[in-house]
Each structure stands twice: as structure tokens, then as C-alpha cells.
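Our next item is subunit A:
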Amino acid sequence: MTLTIRNITKDFLVPGDQSICALSEITFSVADEEFVSVLGPSGCGKTTLLRIIAGLEYATSGSIEINGEIISGRSPRMAMIFQEYSLYPWRTVRDNVTFGLEVGGMHKSQAREVAQTYLHLVGLDDFADRYPHELSGGMRQRVTVARALAIKPQILLMDEPFGALDAQTRNRLQEELLEIWEKTKKTIIFVTHSVDEAVYLADRLIVLTSRPARVCEVIPIHLARPRDRTGQEFARVRRQVLDLIAQPKCSLQ
Partner candidate 1 sequence: MRSPVPLLLPVLLIVGWEVAAHFIDNPFILPSLTTVIPILLHPFSDKFTLGTGSLVDNAAVSLFRVALGFALAALIAIPLGIGMGRSALLNNILDATIELLRPIPPLAWVPLALAWFKIGLVSIVFIILIGAFFPILLNTIDGVKSIKRTWVEVALTLGARESDILGKVILHGAAPTIWTGLRVGFGISWMCVVAAEWLPGTTRGLGYLILYAYNFGQTNVIIAGMVIIGIIGIVIDQVFKAGERRWFSWRALER
Partner candidate 2 sequence: MKNSTLVAFAAILAIALFIAGCITPSPPAENRVSLIQARGTGPMPTLLGTGQIDAYIAWQPTPEVAPLAGIGKVLLYSGDLPPEGKWKNHPCCVLSARQDTIAEQPDLVNAISALTILSTRYVTEHPDESAEIVADWLAGKGNFTYGNVSVSSVDVLKQAFPTVKFVNEPTGPWINGNIEFVHALRELGVLTGSLANTTDEETIAILFDTGPYYQAKAMIESGTIITPPSSGKEIGIGYLNSDHDAALFVAVKNWQYFNDNYGIALKPVDRTTSKPEKAELIVNGQKIANVRLVPGDAGPQLMQLASTNAIQMAYVGNPPVIAAADKGTPIKIVLAINTEGSGVVVSKESPATDWKSFVDWAKARSAAGKPLVIAAPGKGSIQDVMIRYSLEESDLSIIEE
């Protein structure tokens, strides 16, 4: 399965701050089971792109295709993971995970069984009956991942999912994410502004400028996993990426 982002352009007719979110002719493809990171400066260009792929916003022109078929709006083959405030505080952890299954018509009791397996996958079996406010930030994001996985999407869209967490938790969750990715064989598009994070996680980096956002570089990462954050190889690749980003064509306004 190939996901193709073709010439996605988003204009904002109302001038002002919104034009920071404008996109211009974004094109790239993502192969099956690939882990791609969209890297860019803090701002909303990359988030806008992800939201267009997810079907939450519309592009002014361009298309999203899966295996050559244009998809419009939301596709059941994708699930999105947000940075924060995405769990429903009135539902238990387990019932948060069943949400997508209920919406899909599954019976509550069956959905609960399915949810339990995904909670096991993210290591939260014992917290199934707790409420989100009882969990730490890292645990909450694990629940979000379980919830997205429960509807068996082929593609995961992740919008800076670890951005609100402290460094230690973030690192741990990055490792867990890779484990889950290897187990479940999903295709992942991971948006971040952190070069470290992108280099640690991804097979390829799609680097965007801003105002309007364009693809200025596509950088494959040839590092074997598991990657060592403190190792020399890692530092070298990181250096490379930073140099490439520092070029005029990727210069950030």
C-alpha cells in the first residue's frame, strides 16, 4: 500500500496569522510499513498537513491517494494521535479505547475484550478501570495509542504526540513506539519539530520550511535499529541533517 501526498496546497483567503499555516505544492510518498517523520519549525504548517491527510481540513488543491485512489475526507484506514486533551475524562481507560469500536458498531462487551488486548500491548492492563485524570502524561499517551490501534488502521498519523512530556518519558515512549511499530507493522507519519526525535525514530525525514510550507529536503536515515542516541553514528547523522536544514533553501523565515 502506498500513500501519496500530491501537490497539496492550502491557501488562507483571510490575510493575517493564518497564512503561517499555508502549504505550497507538498508532494511525497510513503511506502507500506514505513516510518516517516515530517520535520519542521514550530508553527502549524506540518500540523495543517497532517490534518488534511486525516480529513479534518481540506486542501485548496492537490490530492491524497492510497494506491492511486484519491481519498476525500476521513479514511478508515487511518487513525490520528493528538498531542494532548484527547482522552475523554468521563470514560475509563478501557472505555476510551473502546470508543472507536463502539462507533464502528461493535457490541460494548466485545469491544471491551478487544480493548483489553491493546491495553496489554501498551502495558496498561492494570489501569483499565482507572480514569484519565489518575494517569500520568506518558500513560495517557499510551492509552491514546491503544485507542488508535484498536480500530486496526493501516496508517497512524501522529501530531507531536510526545511534545507535552518530560524528556525521560519522551525517550521511553519513543522506544515503546518503535516496539509497537515493529509488532504491528503499521505505516506511521510522525510530525515533530525535534531533529533528535526525528532521527531517532524515522526511516525518512520530510523537511518542511514555513510560510508557506514547502518540502525543502527529503532525507533518508540509514541507521540500524535500535539506534543509540548517545553513539557517534547517531551524532554524525544528526550533524548531517542539521547541515542540510541550514541550507538557504530550507532557511526558516
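Just so it is clear, a residue touches a chain if its C-beta (ideal position, glycine included) is under 8 Å from a C-beta of that chain, and two chains touch if they have at least 3 such contacts; residues count from 1.
In picking the candidates, the idea was that all candidates are chains of the complex that A comes from, given by their letters.
Predicted model, so just to flag it, every value in this text is computed and none were measured.
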| said: Judged by that same contact rule, which candidate in 1 or 2 sits against subunit A in the complex? | reply: 1
| query | Residues of subunit A touching candidate 1 in their complex? | reply | 54-56, 74, 76, 78-80, 82, 84-86, 88-91, 99-100, 102-104, 131, 133, 147-148, 151, 157
